[in-house]
Each structure stands twice: as structure tokens, then as C-alpha cells.
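Let me give you the structure first, and then I'll get to my questions.
Left out: one protein chain. Kept in place: all the others.
And then subunit A:
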Amino acid sequence: MPSVAILLANNKWVKPELIKGTGKAGRLSKGDVLLFLKNNKEGQTQPQSQPQQPSKPSKPTPQKYTDVATTKMRKIIATRLLESKQTIPHSYMTVEACLDHFLTNIKPKIKVSVNDYIIYCVAKALEQVPECNAVLDPKNGSHEQKEQIDISFAVSTDTGLITPIVKNTNHLRLENLSERVKDLSGRARQGKLKTDEFQGGTFCISNLGMFGVSNFAAVINPPHAVILAIGGGIKKPKTPNMTLDLDDFADGYIQNPTSVKDIEYGTFISITAASDTRAVDGATVGRFLSALKNEISQQ
């Protein structure tokens, strides 16, 4: 059996003859080998068919690894994400958004986190580009644009990853949204979420900013069409009058070269969208990211 073969391989090929098989027709099962190994700890493992080894000095082997049984949750994560990458054509797109508006105008007034603010802005951007608020209908394999905006956000817990949902995100005020997020993520960590609080959703956000990550690309969480990956805030020089058109920008730059010491700096975050190309094309995601950027920076 393959598992037996692996076990044998990892135990320097204990002579299979020495192990008593309990399977069909004396066939070795994994359990047999494990039992054998348990009873014959290192050293006693039977002189391996006489002078077999000396050619290569085998390292002293105090067990070189620990095997941790895969939990049910890990298995689900594994199956879903593998399925996602195998079936969904992922396309990635990155923008940077300036957080200064939030840091100077909002944070001092209301006690909310960057994460709350981003969820809030994403809901606003989705209202403008509803094409990105789509989910896959497993029955017919097509994507359906949803009217209700339910944003899930990834929370890392001790047992694994879970994505609680803020329902009707676009109808919440920032303060309420913040409370909602706090409640959901708290209960997620305690494993006390109800099924409908983490299953479903129409859009997903994953934020690793708190770990100092520059940027990252996430795996789409089916049945969603898009997932946003938010990086950490980084201070950067901020040149004024940035326009989206490269030619205009170049012209403007030549006409008004900025003196280096006048350049101000701001805090930026990187946002990478992974999108299902079958559901939304590049231009749509581009429009969405542009809308989001404006929502966040309020410029």
C-alpha cells in the first residue's frame, strides 16, 4: 500500500518481512507498520539486512519531523482553495490608495480601524461598479450579479481561516459597521459564529496590513468573483496633481517639475484584486479599483 511504502521509506526501509501484516492475505496496513515502529524504537530497528548502509553515513536521526493530523477545518480549507485555483482563472490587479484622508479627517473623530474603513469604502465602490458584486451559481455555472452587498472579511483563528459576513454592508454607517466587525471577528475567534454568518457573502476582503506586508495576492473564495488583498500602510513621497493618463502626467511633469524638497509624503496601502476572469473582465475590475481608490483617498 502506498502509505505503507511511504512509512517504510521514512524509516530507512525496515525489512517488511519482519512486520506482521494484518490486512487481507497478510497484507501490511499502515497500522501494522506504525505498531512495529512503535515497538522497535530507533536502534532496535533490526540490523538492516546486514552490511547494507555503510556506504553513506546516515545522519543520527532523532525524529526529524512531527506529523500533525489534518483537522476537519484544514481539510475544508484545502479542498475549497485547491478547487478555486484549479477551476477559477485568477487575474490580479494592484493599485495604491492614499490613507491620509482617513488618518487626518476620520480617525481622530471616530474610533474605527483601517480595516473598518476599507470595508466601508469597498461597499461604496461596489454600489458604483455592481458588476464586481457577483457570485457563481453552482447549478448552471454562471455568475449572478447580486443586489445586496454582503462583504466577508478573512479572520485568522487558531484553528484556521474563517470569513464572517457583514450583511447589507452598504447600508451601515461607519460606526455601526465597525461594531459589527468587532462582534463578528470576536465570535469567529471563539468559534461561535452561526452558519449563516460565515457562509455566503458576495465579496471578500483579506487584510494582512497589520503584519507589515507590502502587498499580496489572495485566492478567490468561491462562490465570490473577486477577493481584495490589502497590504500594510507605507509612507511614501506624494507628488501632487497625479493624473491617470501617462501622457498627461509626463507633460505636466515637464511643465512643472517639482522641487524635491517640496515633495510631501503620505501613507499608502496596496490593494490587489484577484478576480474570476469568467465573471468580470479586467476593465471592470480596473473601474472598481479606481472607484475604491477615490473612496478611500477622497480626492
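The criterion applied here is as follows: a contact is a pair of C-beta atoms (placed from the backbone, for glycine too) under 8 Å apart; a residue touches a chain by one contact, two chains touch by 3 or more; residues count from 1.
Simple rule for what comes next: contacts and distances are computed from a predicted model.
A.B. asks: Unshown chain, UniProt name, "F-actin-capping protein subunit beta", "Acetyltransferase component of pyruvate dehydrogenase complex", "Calcium and integrin-binding protein 1" or "DEKNAAC100538"?
C.D. replies: The record names the chain that does not appear here as "Acetyltransferase component of pyruvate dehydrogenase complex".
A.B. asks: Given the full complex, what residues of subunit A touch the hidden partner chain?
C.D. replies: Residues in contact with the chain left out: 1-3, 5-6, 8-9, 13, 16-17, 49-56, 63-70, 74, 77-78, 81-82, 84-86, 154, 156, 160-161, 206, 208, 211-219, 231, 235-237, 260-261, 263, 265.
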